[in-house]
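One protein chain is absent from this view; the other protein chains keep their places.
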Amino acid sequence: MNLPILINDLKFKFSEKSEYLLNGINLEVNKGEVVAIVGYSGIGKSTLCYCISGIIPNIKKGLMSGEVLINGVSTKKMNISEISQSLGIVFQNPDTQLFSPTVEDEIAFGPENFGVLREEIEKRISESLEIVGMSKHRLKNPKKLSGGEKQLIALASVLSLKPEILIFDEVMSQLDNDSKTRIKNLILKLKKEGKSIVMVEHDFDNLDVAERVLCLNNGILNRYNDKILEI
Amino acid sequence: MTILKNNSNQLDPRSKIILVMCISTLAVFFQNIFWMIPLFIFTLLVSIFFKSNFFNLIWKFKKFIGIFVAMIFIQSIFVSGGEEILKIGNFTLISTLGIYNGVSIILRFLIIIVSASVMATSSSRDIVQGLYQWKIPYEITFMVAVAVRFLPMLKEEASDMFISLQLRGVELEKLSLRKKLNIYSYLLMPMIASVIGKAGELSLAVEMRGLRADYKRTSFKTLKLRFNDYIIMLLSVSFTFLILFFYFF
Partner (left out) sequence: MNISLKDVSYNYEKNNLIPTIKNLNIDISNKGFTALIGSNGSGKTTIGKLMAGILKPTKGNIFYNDENIKNMSLGSIGKNVGYIFQDPERQIFAPTVKEELTFVLKIKGFSEEEIENKAEKMLLKFRLSHLKDNFPFNLSRGEKQRLALAAVLINSPKFLILDEPTTALDIRCKEELKDILKNLLNQNIGMLVISHDYKFIDNFADRVIEISGGEIKNDHFKK
């Protein structure tokens, strides 16, 4: 049985830099696990997200060695559309992930790209909205939603592709406390449904939903220890 | 953009596109003010029929009144002909021809703006779908939705930037024109950086949801051209040809 995510000795640097940002990352994520990766700003957390989700090397380029296996297949051997059928990623900025005039259009976008039939799309829209608790907002204009609600719709738009793996790149950093709680509860709900989740964070208060916390420092991952990042 | 509720009397955005293109074509070809005025009145009527927000749109351009008035002067000074109404020395400041031409230019502008406001009565998703059903590739048509979504956001950001610039102690009213332009030039960089940043983030998000997947794309909502749509398209195109025929011969 293949692990959802297996990373072997991943090293990466952007071409114009002289030093490796990621310098030997090893990671195993089991099915239904929530793993948090913490670290200071600028340390390479987003870059790690890009590597895990296949954005590097398929969209963004650089010098990469080692491998990232999604369900046993290397991201170097898959293209983005293959990857996005098993893995979904939600980013930090609520305002730059949505572009449609209604919530429903936004959630339909993903499945439409993959030739999903209309009845099935309808089913997925209802299901995704149900999971994130935004069914009442189906016909609203995402522009008018709060930051937290926008993130929920971004998540729903990713969920409609039915990925088993989810990557969260600092998704709560621009949200207020109530929205953060809402997202955290959602993470627990998704875990119960068997999704494997990697969440990258710089806010240590968001870690309580994770069962395993790792720390990115000096290009490698270590077990997180309260003292390691104490000021 | 106005999002209208599901109305079975809603016209397909494609018929609106044809209508707007016809009106704009006439506006571009007409040189004669006597043709433009009825066209303008017709355009206003069309906008009222579609319940578009044309008045608001025109109001947003009130800052350009200065340029319009300048048009009249420019036309008067540089284009000879017509009777002089106002003269200073050897320069004709205002002439009948100048007024005539200036007003023509203003009308042409207004006609295009007002007819474009008719497009705003369809949701961006419908316009995208309409263009897509006309076989324009999806990667191009979805730009319409992106523009509709992000242009207002960029406008708001520009406004915030302008405010924060002034709050740094820049008293615009007291500055010379040259210094004012200098200040405005500083707005370019953050605006460009903002657009590039947003474009990058959005393109990453949509690619990860399959934008460039090699599948035959399905559509959750499709548009059907109905009788009313065909009528509008037929009437628009045939009248446009007829009118142009009479205009040129």
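Letters A and B name the chains as they come in the text, with residue numbers starting at 1 for each one.
Here, a residue touches a chain if its C-beta (ideal position, glycine included) is under 8 Å from a C-beta of that chain, and two chains touch if they have at least 3 such contacts.
Please read all numbers here as calculations on a predicted model, not as lab measurements.
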item: Neighbouring displayed chains - absent chain, whole complex; value: A, B
item: Residue among A:Asn8, A:Asn23, A:Ser173 or A:Asn217 touching the omitted chain; value: A:Ser173
item: Residue in contact with the excluded chain [from B:Asn56, B:Ser80 or B:Asn182]; value: B:Asn182
item: Full-complex contact with the absent chain, from B:Ile88, B:Ile163 or B:Leu177; value: B:Ile163
item: Contacts of chain A with the absent chain, listed as residue ranges; value: 40-42, 92, 146-148, 170, 173-174, 176-179, 202-205, 229, 231
item: Interface with the undisplayed chain - residues on chain B; value: 157, 160-161, 163-175, 179, 182-183, 186-187, 189-190, 193-194, 197
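Assume only the chains that are shown with their structure count from here on.
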item: Separation of chain A from chain B, taking each centre as the mean of its C-alpha atoms, in whole Å; value: 39
item: For the chain A and chain B complex, residues of the former touching the latter; value: 53, 55, 59, 80-81, 84, 88-89, 91, 93, 95-102, 104-105, 108-118, 121-122, 125, 141, 143, 154, 157-158, 161
item: In the complex, chain B residues that touch chain A; value: 1, 3, 123-125, 142, 145-146, 148-150, 152-153, 197-198, 201-202, 204-221
